[in-house]
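Following: one structure in C-alpha cells, then a few remarks.
Removed: one protein chain of the complex. Kept in place: all other protein chains.
Chain IDs A and B follow the sequence of writing; residue 1 opens each chain.
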Amino acid sequence: MGSESAVTAVTHVLPYLVAAYVFLVGCYGLATSRNLIHAVGCLAVCQSATYVLLLAVGYRDGGTAPVFSDIRPGSRPVVDPVVQALTLTDVVVGATVTALLLALTVQIAKRHGTVDPDELRELRG
Amino acid sequence: MHRLLPLLPAVPLLGAGLLVAGGRHLPRPVAEAFGCLAAATTAALAIVLLPHSSPALVEWVGGWFPKGGESVGIVLIGDGPSLGMAALVSLLTLAALAYSWHYFDEPPRGHAGTFPALILLFQGGMCGFAVAGDLFNAFVFFELMSAVAYALTGYRIDEAKAVQGALSFALVNSLGAYFMLMGIALLYARTGELAMAKIAEGLNAAAGHHGPDALTLTAFVLVLTGLLVKSAAVPFQFWLPDAHAVAPTPVCMLLSGVMVELGVYGVWRVYGTVFSGPGGLPAADVTRTLVVLGVLTGAVGAVMCWYQRHIKRLLAFSTIAHTGLFLIAVGVLKAEADDGAALYILGHAGVKAALFACAGILLDRYGTVDEFSLHGRARHLRGVGATFAVAGLALAGLPPFGTGLGKAVSEEAVGAPLTVVYVAASALTGAAVLRVAARVFLGFGPRPEEREGEEREEDKTSGADEEPETRQRLVRVPRTMGTVPAVLLAAALAVGVVPGFAGLVGHAVDEAGTWGVFSSVHWTATGVLLDLLSTLLAVGLALVAVTRPGLLSAPEWALPLRRLQSGHVGDYVAWLLVGTTLLGALALPAVLR
Partner (left out) sequence: MNPRARLWLVVLGGGGLAALLVAACLRLPAFGGPWHPYGDRAVRAALARHIANTIASVNFDQRAFDTMGEMTILFAAVLGCVVLLRQARDEHRDPPEPCEVAAPVRRYALVVLPIALVTGLYVIAHGQLSPGGGFQGGVVAATALHLMYLGADYAALERIRPVEAFEIGDALSASAYLVLGFAGVLAGGAFLANTLLPYGTFNTLSSGGTVPLLNAAIGMEVASAVVVLLARFLDQAVEIEEGSGS
C-alpha cells in the first residue's frame, strides 16, 4: 500500500519534473556552449520544456484529442484544448525565432570567421 | 470606444503588411510617407482614446464578453497607463521614421519599404503589449516586439559588431521570454485562467488564509525574470549595451526610449493586476526584491556609463541607470512613486531619443562615435551641440524638464536614503553626457590620450571606425535629422511645464493602480533643489573630467566591473540564472511566514 501510493505520488509529478529537467539542461547547455549553432539548439531545448509543461498541465486521465468529427461530444473525456492551442503558438514562435537566430549565426560565421563564442572579440567593457 | 482598442496593434501591423505587399514597386519617399501615415494614425487613435480611459476601457476581442463572469476570449485593457504607453510608442515611432527619412541607408535594394515595415511591426508589438490584459497574449506581443528588435539590431550585416550584438540580444531575451512562459504555464495550472484579473482571483481563492506558496513564488520569479531581462535590470542587463551600441540610430531611439521601459511597465502591470492580492506576494517582499535590483541597476549603470568613450554605448548604460530608478519607484508600491515613474519615463523617452539622434548625426558625419577621436571636431555643428548639451542637463534632472519633475516626484515618494541613488545616478549619467558635449562640440580640455602601456581588451570598444548609416558621409546635417532631436527635447520640456499635464498623468496612473489613493503631482521646493543639486554635480563632474582628466580616470577597482561586460553570451546566460536565483532568494520570506 505504502509503495503503491509512493508510485502514484511520483506519477502525479513526474511529467512536471521532466519539464523542469529539460529546461535546466537547456540553460546549462546555453551557458557553457562552445558553438553558436549548438547554443541556438539549446535554446530550442529550453523551449521544448515549455511544451512539455503546458501539455502536462492540460492532460486529463483517459482523455483523447478534443476533436469531435469522429466522437460524440460528451462520450469521452478530452484533454484541455487551450494548452494545445498555446503550445501551437509557442511552436510557431520558437521556429521563427530560431530562424532569425540562425540567420544571425550565418552572418557571424562570415564576419568573424568563427562560431565559437569564446573567440568573438568585440563588445567588451 | 472600447471596440477600437484592438486596432492599436492591428493598424500598424496592417500597414506593415500592405507596405511589404506593395512597397517594392513604390518610390522610396512614398513608402516612407505611408509608414509615417500608419504610425501617425495609431498615435492619433491612442490619443483619441485617452480621454475616454476613465473608467478604463475593457474590450473582449471577438466579442467574447464574459457570461456569468467567465469568458473564453482575450481581454484588452485601455486605462491611462496602457493608452499612454501606446501613445508614447507611436509618437516615438513617428519620430524615428522622420529621423530616418530618406537619409538612412536602407538595404536591401529593390525592397523599398522593408525598413519602415519592420519599424511598424515593432510598433504593433509594443502597442499590443501595452494594452494586453491577458497574460499569454502579453507573452505573444512580447515575443513579437523582441523578434522584430533582433532583426532591426542586426540590420547592418556588414558589421561584425552588429551581428554579434544582435545575437547576444536575441539569445538572452528569448531565454527570458521562455522563463516567462514557464511562469504562465504554472499560473494556468494553478488557476485555470489566462486573463490577468482572473488569475489573481484564482490565486486568492487557492491561497485561502495561508498566503502564497512555493508555486506562486516560482511563477512570480519566472514571469518577473522575463520582464526584467527586457527592462535590463542588473544582473540581466548585459545584452543592452551590446545591442544599443550596434543597432541603427532610429532603432536605438525606440529600444532605449520605450522598449526597455515597457519591461518596467510590464512589472508594474503584472504585479498590480496578478500578484497584489492576498494570494499573491506580500508588498514587503516585492518591495525588497525590486528596490534591491533597482539600486544595483542604478549604481552599475551609472558607473559603467561614466567609463565609456563609445558615445552610443555610454547612452546605453545611462538607460540602464535610469531603468534602475524607474524600478525603485515602481518597487516601493506607492501611488505617488508610480506617478513619478510615469512622468520620468515620458521625459526620459524624449531626452534619450534626442541624445541618440545627436549621436547618430556624429556617426553619419564623421564615421566615428569615439569621444577621444572626435575631440573638438564637431565645433561647427552648433545646433546639434546645443541640443546634445541641453539634453545632457535634462538627463541630470534640470528643472523644468519632464525628467526633473519625474525625478523630484519619485524622490519625494521613495524617501531620503533612496533619494541618494536618484541624485547620484542622474548626476553621473548627466555628467558623462556633458563631458562628451564639452569635448566633442567645444573642444574643451586637453585631447584625451590613449592609455599608456599595453592596450586592454576593454578599451577596444571605442566606437572609432564605424560605418555611417547614411549612403555616404553627410557633409551637412539634413533638416529632418536636425529637427527631430530638437522636437523630442521640446516634448520632454513640455512634460514638465505644460500646466495640468503632470496632474493628468498622475491621476490616470493612480486610477489604474491598485492602491486606491490619489496623490497630487506638482513641483515642490525640495524637488527643485534636489534637481538643481544633481544638475550642478553633473556640470562640476564634467568640468573636472574635461580639465583634469587624470583625476577621474578609470580607477583599478572599476576594472573588474567592466570585465564582467565580456561580450560572451554564455556569461550573460549564467548571470541570468544567477539573477533568477537572486529574485527567488529576495522574495523567499513571502513563503516562509
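Observations on the model:
Quick note on the criterion: a residue touches a chain if its C-beta (ideal position, glycine included) is under 8 Å from a C-beta of that chain, and two chains touch if they have at least 3 such contacts.
What you are looking at is a predicted structure, and each value in this text was computed from that prediction instead of being measured.
Among the residues B:Asn137, B:Thr289, B:Gln308 or B:Ser534, only B:Asn137 touches the chain that is left out of the figure. Checked against the full complex, the one of B:Arg190, B:Lys312, B:His348 or B:His375 touching the unshown chain is B:Arg190.
Listed here are the chain A residues that touch the chain not shown: 11-17, 19-20, 23-24, 27-28, 31-32, 56-61, 63, 65-69, 73, 77-86, 88-89, 91-93, 96-97, 99-100, 102-104, 106-107, 110. Touch with the hidden chain on the side of chain B covers residues 3-7, 9-10, 13-14, 16-18, 20-21, 24, 59-64, 70, 72-74, 107-108, 111, 114, 117-118, 121, 124-125, 128, 136-137, 140-141, 143-144, 147-148, 150-152, 154-155, 157-158, 163, 182, 186, 188-190, 192-194, 213-215, 217-219, 221-222, 563-564, 566, 568, 570-571, 573-582, 584-585.
Just so it is clear, only the chains that are shown with their structure count from here on.
In whole angstrom, the spacing between the mean C-alpha positions of chain A and chain B is 29. Only residues 136, 140, 143, 146-147, 150-151, 154, 157-161, 163-168, 170-171, 174-175, 178, 181-182, 185-186, 188-189, 194, 241-242, 245-246, 307-308, 456-461, 562-563, 565-571, 573-574, 577 of chain B touch chain A when the two sit together in their complex.
Interface of chain A with chain B (complex): residues 19, 23, 27, 30-33, 36, 39-40, 43, 46-47, 49-50, 53-54, 57, 82-83, 86, 89-90, 93, 96-97, 100-101, 104-105, 107-108, 111-112, 117-118, 120-125.
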